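Notes for the one structure printed next.
One chain of protein is taken out of this complex; the other chains stay put.
Now for chain A:
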């Protein structure tokens, strides 16, 4: 049963092949047996999961089951969960038990899903390899020597390894799409404002967005149905109706206009990844789509602009971790300044400190105009690039990452790590949605195809991804660990 997609599991539960409790117990046992090796989960919530599964079974017995009732999943440990430890992958919040549910969590609970636990991540979602976690690195289920990507590396690895059929991730510069690509699963970053950020521990507020990670685009659509929508508690969430994201999945792709951004196929792209990507695009041509080259001329400014804006916001967002009210507090502080300095020095990891420093610097008097203001101007240009491109084409396609998953410990230099996000980061700056779908393998490691659409084009993205998955079977491939039986 751990091999099935959400929609298959829903059908099996409806058919009475097994109960939610049996399903949860089976997956909890797999986690128990396999996750010691993978390290994809920081906290396993066995008790709550079984209670939720029982409640789901009871609900089903009453004939009140919805499309997600009793379906298990895991939640990135950046989303606050009432009464459950929520760490953000940081020593700073190592013992922090959230007093409330994030809106996304609340909605998933209301939909009857069964959360099995909280997934590992780069500390405060800052990273592209999941190596920046205070709870240890996560291994890629396809190859234990490889990273799973980041920052939602735990979510991606747990789904790929068959520990959960789906997981929630968050994406600030590629943190859903890149690990989805590295682990051979499907991951959707919705339009900024589509999903509430309330209760998601903030990294960079103007870029953060939660989204589903699952085995198929169809499953992502099911989950998006549950989590999308305006939230009065998040002023940046958009008051716009939520369509049924499964409705357009089966629409044919005849006449679809695909744009290939020239800048996404240039220097630094692994030739084998490029080959896999182009092969995938030929599938769309076979499905009746037309392909043309387009340009996103400001692409090469995306990483510098991101690394001004995101750290600036982060430096402010992370100021609340001061050892005063919650989170890590140093032993025996001598005075207030000592309390601040040591609590923060001990609580934060290296990459988090680096970004706080960058952000503090770029917001400083005398530097603000040169960095922050300029970066915001660049951001507008990048957004305009996309809007211009979507005047010509329906979707953009390219690789989700310039390489397949790299080896653990391979990227020592922060800048080379930052460059990993070259194809994903501009999407967050523009606020548009993007999805990564499995599209082949390079030396046994998965390759992801990224599909981008204009603001609120999720129905189209899911339709395009789903049609690709009807025509290919990359998303059905499983790593050996997923085949392991207990």
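Quick note on the criterion: a residue touches a chain if its C-beta (ideal position, glycine included) is under 8 Å from a C-beta of that chain, and two chains touch if they have at least 3 such contacts; residues count from 1.
Please note the rule applied: contacts and distances are computed from a predicted model.
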Listed names "Ferredoxin", "Tryptophan synthase beta chain", "Cytochrome bc1 complex Rieske iron-sulfur subunit" or "Aspartyl/glutamyl-tRNA(Asn/Gln) amidotransferase subunit B", with the criterion being the UniProt name of the chain not displayed: "Aspartyl/glutamyl-tRNA(Asn/Gln) amidotransferase subunit B"
Sole contact to the chain not displayed, among A:34, A:88 or A:451: A:88
Residue among A:19, A:46, A:205 or A:384 touching the omitted chain: A:205
Residue of A:282, A:320, A:380 or A:476 in touch with the missing chain, whole complex considered: A:320
Positions on chain A where the hidden chain makes contact: 79-80, 86, 88, 93, 96, 98-100, 102, 197-202, 204-206, 232-236, 312-313, 315-316, 318-320, 322, 324-326, 336, 340, 360, 363-365, 368, 372
